[in-house]
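After the structure tokens below, expect a handful of questions from me.
Heads up, one of the protein chains got dropped from this complex, but the rest are sitting where they should.
The block that comes next holds subunit A.
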Amino acid sequence: MRRASTYGKDVAGSNKPTMKEGERRQSLLPSSSSGINRSKEQLRRRRRSSGFLFQQKYSSPQTSTKGIRVFDSQGSDVTPLPLVAVVDDPDPKTREKSSLEEVLFKKGSSIFKSSTPTDVVSSRFGSSFTSKPTESGALSRSSITDDSFSLPSTDAAYEFPRKPVAEGFDIILSETDTISLLDLPPTLVSEDAEDADAVKQRNRDYAEFCSSKMGSDNFFERSSQTLVGEHKCKYTQTDTNKSVNKGTIATTWDIYDSFSMSTENRETRESERVDYLTRTRNKQDVSEVTMSRETGSGVSSAAETDADLFMLKTESNLEKILSSEAFMKSVSIMERVIVLNIFQPKLAAFRGLPVLKDPDSEVRPGSEERITEEKGHYLTPTLEPLWTFVSPLTRGHNITCMTWNKKNPDILAVGYVGGSSGNPQPGLICCWSLKNLVWSERVFSCHSSVTCLEFSSSNPSHLAIGMYDGSVAIYNVQVGDDTACIANSRDCAKRHTQPVWQVTWTKQQLQLSGEEREEVLVSVSGDGRITKWLILHNDFNCVDLMILKRSSGRKQSIGGGQSKTENVLLPLTTVLCIDFHPDDTGIYVIGTWDGSMHKCSLSNSDHFLDTYCKHPSPVTHIEWSPIYSDVFLSTSSDGTIQLWKVDTLNPKMSFTSVQSIVDSVKWSPNCGTVFAAIYRHRVEVWDLCQSIMRPTLVHHAEPGVTLSSLLFAKGSDSILVGDSRGEVTVYKLKNFRVGKPKKVCDLYEVMASVGGYVD
């Protein structure tokens, strides 16, 4: 627009009043040249005829004067002057002007920077103007200008068409749509509305407020710029998080260990933690060990201890290890294993197993002889010694009794006399196990010599013993120390006053409950009493089953006997032995000092059922046959062994070999016709199938040794002999059945064959 206005400026006067733009134009360009003036006049003219369309003729692009002419209704030439200086006659004058124009127009356009002559300038003009026809057309309402129109018409030749077009063309200018930058539609409230007054009042207030804003001190115009904070990069440095790969394998044993340990050791661990501060480092080591064990690693905890704890720990632990219980256990296991290695052949012979020949042992010439010897012909039965249960503790003590454990047949209890017999010295009980032939598993000492003992069958760990001073005690062999004695009759008021010669456990039928069987301990002693012992509320008490008096007054004897009044001052018969019927436990047989044996019943405490009199001297032992339930053997100091049948009052058979006190007789648990008897200096094994007149096997004791106790081993062809040296020797019955006829021997047949021996 400015450019156009410069042209209008030169034109003198007549066109003044129309437009401001034109005046401006006029003012801008003081100098004028002929060419330019002319063109401006033309421009003026064209200005007036703003409403007319015109056509451009490109045939003569040179000058606008020659080209289009616009005439108004009066016929005056109103062809507008070209805005752009005509280039057709360039003279040197125009060059100056152009330079002036350049200077003046410099602001507006960058085109004029060139110092080329007018033609370039005008061409630039033309180009500039021609290039914006629509644009200037858009703003044309508020501004004057035909100049924009006219210029392209005059100088259209330069830029517009590249090729001259024969006919003219139409340029249609139209208005664009209104671009509204802000549209705030007013809210109209009717005057009649209810809140019209309020709205009006609000409007008034607002107007007042706006007006008061202008000059008041309360308000202060100030502009502010919100700061957009500059972004700044800030760096920090941190330690990298070190990652450690940790894995574990949950094996089955691991799970089991942590599970069982968490339930069991929780309390112990807590208590250890509580005492952590108070206890010494030793305890800390223990807790560490248990904690480290829980990490799930089966490898020893050595790797996890600190170096400085290491030394302390080892030193203190060494001693602790040695005294720990588990260590004792392991040591005993080790001992057993070693002993087993040594005694393997013997034990195998004991159990009847084939002896494993050690593949690497050297074969000695002596053993070969023995082998050939065994394969040979009929040999005399002998006792082959296998091993000896002996230990320094027991050496020199006379063995009085031996018994196997009812449940675990590998455990043997042996009772020893303390000191010399007759003196009440502390007795000894040793429990031996077949697994360790060298050292006894348990050793208990009693206040008096042990005369008899027996294991209970309902509580297999209870061992009842009878002692020389008349007391009866029960020991629990599971416990190894002094608390093993469960019950002792020392404090009992009704205890025996004489030595207890035999104790036996027997299953008794409870009267109330019928079928149940309770086991009771029955003892017989020198004071003539057969008593039943009970443990009630930790009180060891006894009930007399029967009292035997020496006089025959209370006995239902065969010989009738004198009737004597019951008199507590009468001397009582010593009962030396007792044995219960294996099946009918209400019946038992006792042997007394005076040689008579009585069959008694538990239900009848006054009278005997039967009396067996044969022995003139004290009956030392009675034993029912374990296989034939109505046969029993009895032995006495007269050196005879009598075989009885329950019903007959006379012995069926009698065996005599030497005139010596028979201390004991035992049936063999394996074979119904075999029994063994122990004399003071020999052991005799009788096999009734082979001979009823002579013992099948006789074994003499070493000189100076008295054999005192005998025991068969169940399931094994062995017998155990205890002697006065305190040794229990285990013998194997060798060649016992060699050459035996194949028929199975029955005791009844034997007895029948004897027939009418004594009846």
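As a convention for this text, contacts are C-beta pairs under 8 Å (C-beta built on N, C-alpha and C of every residue); 3 or more make two chains touch, one makes a residue touch a chain; residues count from 1.
Basically, contacts and distances are computed from a predicted model.
From the set "Auxin-responsive protein", "Dynein light chain roadblock", "TATA box-binding protein-associated factor RNA polymerase I subunit B" or "Phosphatidylinositol glycan anchor biosynthesis, class T", the protein name that UniProt assigns to the chain left out of the figure is "Dynein light chain roadblock". The chain omitted from view is touched by exactly one of A:337, A:353, A:543 or A:752, namely A:337. Checked against the hidden chain, the listed residues A:319, A:544 or A:702 yield one contact partner: A:319. The chain not shown here touches subunit A at positions 251-257, 289, 293, 298-302, 314, 317-319, 321-324, 326-335, 337-339, 341-342, 344-345, 358, 360-362, 364, 438-439.
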